[in-house]
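With one protein chain removed, the remaining protein chains of the complex are shown where they sit.
Note that the chains take the letters A and B in the order they are written out, and that residue 1 is the start of every chain.
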Amino acid sequence: MKINTDYLTFQTEGEIDIIDLKYMLENLVKKSEVTEGLVSLNVIGSTGALTAIEYESGVLDDFRRILKELVPKGANYKHDVIDSNAHSHLRASLIGPSISFTIKNGQLQLGTWQNPVFVCLDIRPRSRKISVTIIGK
Amino acid sequence: MKINTDYLTFQTEGEIDIIDLKYMLENLVKKSEVTEGLVSLNVIGSTGALTAIEYESGVLDDFRRILKELVPKGANYKHDVIDSNAHSHLRASLIGPSISFTIKNGQLQLGTWQNPVFVCLDIRPRSRKISVTIIGK
Partner (left out) sequence: MKINTDYLTFQTEGEIDIIDLKYMLENLVKKSEVTEGLVSLNVIGSTGALTAIEYESGVLDDFRRILKELVPKGANYKHDVIDSNAHSHLRASLIGPSISFTIKNGQLQLGTWQNPVFVCLDIRPRSRKISVTIIGK
């Protein structure tokens, strides 16, 4: 049984920049030499979130739109007095900080049109970091 | 330490069909002979999601209603030009693709009225597949 921890790091644009993690994750799984097990990811930071979506520009725009409609920016939030990013935190907490996927035959168990994504909800460009744990044999 | 990966497969009706996974998962846990550890599940496919809810017909209907209200079908989404299922993707990405539960004394650590569920958000009946990893001793 092996266990590896690693990071994914990249630059983001802020205000719902959606980063495809599929190929980065597949590389980490390959590097780990785990053929059967689990990969678990968590965001480091409270203005980012993890989920899965089809990485198609139309539906990514639709996801941005629905997040803006459900949690509008600048809607008289208390936290905006401290830092004008209450909407970033709220959207992140709704989507959630962590996701996990099975590894079988050395492959992430994903659908053809299903991509694990990092959703950057911050208000400005940032350098972001995701923590990855791979457990298996 | 043991690690098992397996699938749950079943037919779904589409448009928010909610499948109770409790008994299927309990069987996998029993079969794994893991008495202390973790079970982690992920959807395979981008129009399904995993969460937990009381499996009572009233609250299941309420959950369908709230998903329809928060992310209405056919609300002029960009992805609907490609495939008329933008609402399916958006609801799936909001709920999330993965859940996990502790195993202790050979039992899933769930509340009495808490059922892990697969939420089929697709627009048509489908054969669906969930990936399950069990790690423990």
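Here is the rule we go by: a residue touches a chain if its C-beta (ideal position, glycine included) is under 8 Å from a C-beta of that chain, and two chains touch if they have at least 3 such contacts.
No experiment lies behind these values; they were computed from the predicted model shown.
Among A:L25, A:I103, A:V119 or A:V132, only A:V132 touches the chain left out of the display.
With the whole complex as reference, residues 1, 3, 5, 38, 40, 42-46, 70-71, 77-79, 81-82, 86, 89-90, 92-94, 96-98, 100, 131-133, 135 of subunit A touch the missing chain.
Touch with the hidden chain on the side of subunit B covers residues 1, 36-38, 40, 51-54, 56-59, 61-63, 65-66, 70, 94-96, 99-104, 109-111, 113-116, 135-137.
What we mean here is this: only the chains that are shown with their structure count from here on.
Chain centres here are Cα means. That of subunit A falls 19 Å from that of subunit B.
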